[in-house]
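Shown below is the structure under consideration.
Selected chains only, in their assembly positions.
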Amino acid sequence: MATDAAQAEAVGGPDPGIRISPPATKLDFATILGLIFALGLIVVAIMMGNSNANFVNGPSFLIVILGTMAATSVSYTGRELKHVPGIIGNTIVRRSRDPSDIATQLMNIAMLARKRGLLALAGMDSELRKDPFLARAVQFVTDGYSGEDIDRVLGQEVDALAERHRHSASIVRRASEIAPAMGLIGTLVGLVQMLAQLDDPSSIGPAMAVALLTTFYGAILGTVILGPMAAKLERNSNDETMIKNLILTAMGSIARQENPRRMEMLLNSELPPEERIHYFD
Amino acid sequence: MATDAAQAEAVGGPDPGIRISPPATKLDFATILGLIFALGLIVVAIMMGNSNANFVNGPSFLIVILGTMAATSVSYTGRELKHVPGIIGNTIVRRSRDPSDIATQLMNIAMLARKRGLLALAGMDSELRKDPFLARAVQFVTDGYSGEDIDRVLGQEVDALAERHRHSASIVRRASEIAPAMGLIGTLVGLVQMLAQLDDPSSIGPAMAVALLTTFYGAILGTVILGPMAAKLERNSNDETMIKNLILTAMGSIARQENPRRMEMLLNSELPPEERIHYFD
Amino acid sequence: MATDAAQAEAVGGPDPGIRISPPATKLDFATILGLIFALGLIVVAIMMGNSNANFVNGPSFLIVILGTMAATSVSYTGRELKHVPGIIGNTIVRRSRDPSDIATQLMNIAMLARKRGLLALAGMDSELRKDPFLARAVQFVTDGYSGEDIDRVLGQEVDALAERHRHSASIVRRASEIAPAMGLIGTLVGLVQMLAQLDDPSSIGPAMAVALLTTFYGAILGTVILGPMAAKLERNSNDETMIKNLILTAMGSIARQENPRRMEMLLNSELPPEERIHYFD
Amino acid sequence: MATDAAQAEAVGGPDPGIRISPPATKLDFATILGLIFALGLIVVAIMMGNSNANFVNGPSFLIVILGTMAATSVSYTGRELKHVPGIIGNTIVRRSRDPSDIATQLMNIAMLARKRGLLALAGMDSELRKDPFLARAVQFVTDGYSGEDIDRVLGQEVDALAERHRHSASIVRRASEIAPAMGLIGTLVGLVQMLAQLDDPSSIGPAMAVALLTTFYGAILGTVILGPMAAKLERNSNDETMIKNLILTAMGSIARQENPRRMEMLLNSELPPEERIHYFD
């Protein structure tokens, strides 16, 4: 990184040193393996019990899955629900960036602005296209908005983004709360049916077993699948908000024409210790 | 939209380009279909169990429905309860507006104010009548109030509106919490009655089945119907608050006589990316 | 109201037009009827079950009622508990005022102050005595305190009042949480006693029925009576705080000698649309 | 109190009228009687059931009490746990002060400072020793710190104090949450043991009765004893914070050399109506 900076200082022509790394697609193995392992464990537990019990029951399965989906969709609009597959996909495959990479790239931009002036940033268009938020932020700087304006407008955008993330996570969170309740409702249906023909004692056990299956499915869906996924989405949102806040801090600093060393200090105060950059050493 | 703006600039007479789209009535299919589908699923589940169990029990039904309504109404005044049918209707049929439409219309107003002066806005009366909040906001601008005053007064109105929405949603939220408890109370009544005549074993099953029905009704009412409706109301309130905040931002900006490009930037920072406007391109 | 104002302007002598309406005592029928109806429904449900079960059990009743009272009183002081009957009475009979009436009366006071000077307010003593908070607020104005001082001191009083209301409601809220737990404790006592003499099968049913009665009483006390009452108290507090905030806004505005039209605008921004006043039309 | 003030004005020598009442030790009868009464009720309920059930079981008792203590202590340090007996004692015997007494004494100090200058406060040392917080506050004034400094430093102290109170109450609160869970764990132990020897039907009842005793003890410990005690501690903290805030307001006012009438107004705005002082009438 220090070499990038040195290069930036040495070269006189259009700056080749400034590259913006676009978010890289990343598989979250902890999430995938966690899901597979947790569900696998339950399957193993079922198979170890040497019993002729049948844990697969299509109707029970459908009432929990579809019922949870239907009751969740009551609280949202069609437009929001269309995003749900993407939201769930985001818990596993996620586009993210290394905070210290983006911090170094922001330092590069600051050095360029310092040496060639703010308008030199306009020449970075092809690189900036990789990150629309950064492109918008740089645009504000080259349009001559003040640091306070940039703080206010980008800050509001970051807040609105975090709010939208929260809203997306809330869909999964709601579903995780509804699933056990749908399981309970299914079990109540089974219990009432069983109790109505209590005169045949031999059917009690199996009927009861089937009735409990919806509670079982609801507990797995809510506790093992949807609940942790909602928590993952909330966690990912924090990650992305941190990246956006780095950009916001850097662009405000550039617009105020502050010393890049000061900007490094500000960026580092937002980064975890192991991600901090040492741009000038 | 850009054509509207161009037109606004060209024409010299009373501006025909400024139209305010009133909130359009919109059916929320996700809510209706979600409700129908969730309840239908439960009916199907009941019918698939080939049992002679009767899931319809008038008195059980009434104790849960009426009991929930009565216990909920303890916490409110008659005046508030009169609004409940309207509140519930709002979860399904809702008057809403496209945020990017209203943003473009606010830009049109800003362009008019810039070209003909703030007083020209007074000529828009017939259009403004479609949106009382916007009309009040424009009135403040033409009355010469400062941007700070407008921010303060309209901000307070938006807060008070959000507070009233929260209050309305809280009625449905309360009912959704009381419903399962009423179901439990009904089941306790049935259980005590059953236990008092335990000497007749053949009656245990059916009596118990009937006792469980109130728990069943209470769970459906609370989890599938009222809970999701309360969440929908909270969600709708956020939507409407966003629209009102756009108007607030725009009117403050017009009163401060800021550059319309700056106002566009401010509006866009509050809008989700796919709703952002490009007024000047 | 406009006539009041006109009159206020015309008459030269001591102003007869300014009347302060004291809070009127109001019965909250929704609360009373809700309670009666909910409890009645449960009684009807009990009577419809043609069973010889006895739902009235003095000792069970006393352990739930008195136990809830005793465990609740652990968290408070004797002084606070003395207010409880009054607090509970407030959920049913309540002294309240119409927000638009008080807003009009505040406008009358503002007009008087504008025409005859702040000291003219001192002549309203007999009217002000009907509302001690308003009297204190007017006193601050006539004593010459600045608008900022009045905002700060009255704001602190309103906060302290809301805090005291919250504290009062918390007593009822606590009781509503303890009641079901006391019911459970009573049921555990009955269960343990029943299990100890399990050798007499004929006594199981009735013993169990009696044991469940405390759970039944606890659920009714907590869910149908105390919980909704606590919510009602929290709701009433919001009402009263709104009235006090109107007075605070008005007195600050008068002390700052602002235009009464501006004060009307400020008051209206705190009022719900249907309560807004049109003083000058 | 008015006489105190008059005296303060008349006498020329070292002021004898200023006395600081130290916090008085007060027994909270509502807490003690509430506890005794609630536990007594449960004992009476047990004795009224003419059953040979034994509700006293040493091991069950120890597992709930000691288990709750052990699991609670996991979350704290030895140093914090040493304070627990004192914290619990504070729910019953408590050192407190009458808010209107302390307000009057603060007014006396303000009058003294006004007449003889801030340094005259230094002569009150022997009285101030009764209240270390007040002594520290007066010290700041006589050391010449500004009103803003005093507001900041004392405000931070009050916040830190409230935080420490919250932390103390949280120990009892945690224990009240762990107690029912320990009861459940004990019952599970008993249930598993009973189920393993289900072949002897005559032992089922008594074994089950004993198993339920830990749930019973846990419910009482959590709901009737620890939960209300934690609420009491939170309540007491609010009381003490109010007293400290009065001192903070008064010392800031004295340091700013404000008119004592203004200080009286500020103090009264923090006091409940029935505690307000009328120092100058």
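Order of writing sets the labels: A, B, C and D. Residues in every chain begin at 1.
Assume contacts are C-beta pairs under 8 Å (C-beta built on N, C-alpha and C of every residue); 3 or more make two chains touch, one makes a residue touch a chain.
Because the structure is predicted, anything quoted here is derived from the model rather than measured.
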Point to revise | Oligomeric state of the whole complex, in copies, if 4 are shown | key: 5
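Here is the rule we go by: only the chains that are shown with their structure count from here on.
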Exercise for review: Can you give the shortest number of steps from subunit B to subunit D, where adjacent chains in the path must touch?
Suggested key: 2
Point to revise | Copy-to-copy rotation for subunit B and subunit C - C-alpha atoms, rounded to a multiple of 5° | key: 70
Check your understanding: Centre to centre, by mean C-alpha position, how many angstrom separate subunit A and subunit D?
Key -> 43
Practice item. Could you give the separation in Å between the centres of subunit A and subunit B, each centre being the mean of its C-alpha atoms? Key: 27
Check your understanding: What are the residue numbers in subunit B that touch two or more other chains?
Key -> none
Review point. Of all possible chain pairs, which ones touch?
Key: A-B, B-C, C-D
Check your understanding: Along subunit C, where are the residues that touch subunit D in the complex?
Key -> 59, 62-63, 66-67, 70-78, 80-81, 132, 140, 145, 149, 153-154, 156-157, 160, 164, 167, 174, 178, 181-182, 184-186, 188-199
**Study point:** For the subunit C and subunit B complex, residues of the former touching the latter
**Key:** 28-31, 33-35, 37-38, 41-42, 44-46, 48-49, 51-55, 91, 202, 204-206, 208-209, 212-213, 215-216, 219-220, 223-225, 227-229, 231-232, 235, 238, 262, 265-266, 269-273
